[in-house]
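Presenting subunit A:
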Amino acid sequence: MSETREKAQLMSASEIERTLVRLAHEVLERSDDLDRVAFIGIRRRGVPIAQRLAARINSLEARDIPVGILDITLYRDDLTTISNQPVLNATEISFPVAGKDIILMDDVLYTGRTVRAALDALFDHGRPARVQLLVLIDRGHRELPIEARFVGRAVQTTDREIIEVKFKEIDQVDKVLLVEKVD
Partner candidate 1 sequence: MAKLLIKNGRVMDPETGHDQVADILIRDRYVVRVGQNLHAIAATLFDATGLVVAPGFIDMHVHLREPGFEHAETIETGSRAAAGGGFTSVCAMPNTQPVNDDATVTRYVLERAARSAVVNVFPIGAITKNSAGQELAAIGSMKNAGAVAISDDGKPVMNSRVMRRAMEFARVFDLPVIDHCEDLELSAGGDMHEGLESTRLGLKGSPGCAEDVMVARDLLLVEVTGARYHTAHVSTRRSLELIREAKARGLPVSCEVTPHHLALADADMIPYDSNYKMRPPLRSRQDVAALADGVAAGVVDAIATDHAPHPGSEKMQEFERCPHGVIGLETALAVALQVLVHSGRIPLMRLVELFTLGPARILGLASRGRLSAGMAADVTIFDPDVEWTYDVNRSLCKARNSPFDGRKFRGAPVATVVGGRIVWQR
Partner candidate 2 sequence: MAGLLGIEGLERSEIEAILNRARDFQPFENHTYKRLDVLKGKLIVNLFFEASTRTRTSFEIAAKRLGADAVSITAAGSSVSKGESLVDTLNTLAAMHPDAIVMRHAASGAPHFLARHLATPIINAGDGTHEHPTQALLDARTILDQRPSLEGLRVAIIGDIAHSRVARSNIHLLSKFGVDLVLCGPASLAPPELARIAPGVRITYDMREAIRDADVIMMLRVQLERQHEAFFPGGEYFQFYGLRLEHLDLARPDVLVMHPGPINRGREISSEVADSQKSVILSQVENGVAVRMAVLERILGGHGKTAD
């Protein structure tokens, strides 16, 4: 991995919190039938988003939206040889997907390949009625025709830059950093 240096902090903890509140309200606004809605977070950092949004909606509407976790390692298109290490697959979707109004969640939307793999993985669990995408950051540079319905913040980036999202649940701190590759 090449060296990186921090260029700027894009979001602080409180800004992330405010954005998530706003997104929760957007989801409520645009969902006709909450009974059919389910959240699925893409491992790793789509998961805290899905969990926090479900908690927020619960406190707003006293509703339990089911939350699932999708591990897309086995669906990546760059998996070639079988190593001696088994490929861990930690998908946990305990509810039936068929007929549901799924909101797929990830931290950053970039080329779209991750989301495509996620759709593949999701459809192997059943046929949902509808799938929408929710991301915290959309950084552009799409390579596939994929768009997010719910976006926390849109950020212009170059391809030498990387967006690092950190969540308390995983990284002990909440923030979003813009980082640059250095040779």
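Quick note on selection: all candidates are chains of the complex that A comes from, given by their letters.
In the analysis below, a contact is a pair of C-beta atoms (placed from the backbone, for glycine too) under 8 Å apart; a residue touches a chain by one contact, two chains touch by 3 or more; residues count from 1.
For clarity, every value in this text was computed on a predicted model and none was experimentally measured.
The candidate from 1 or 2 that touches subunit A somewhere in this complex is 1. On the subunit A side of its complex with candidate 1, the touching residues are 73-75, 77, 79, 82-89, 91, 121, 123-127.
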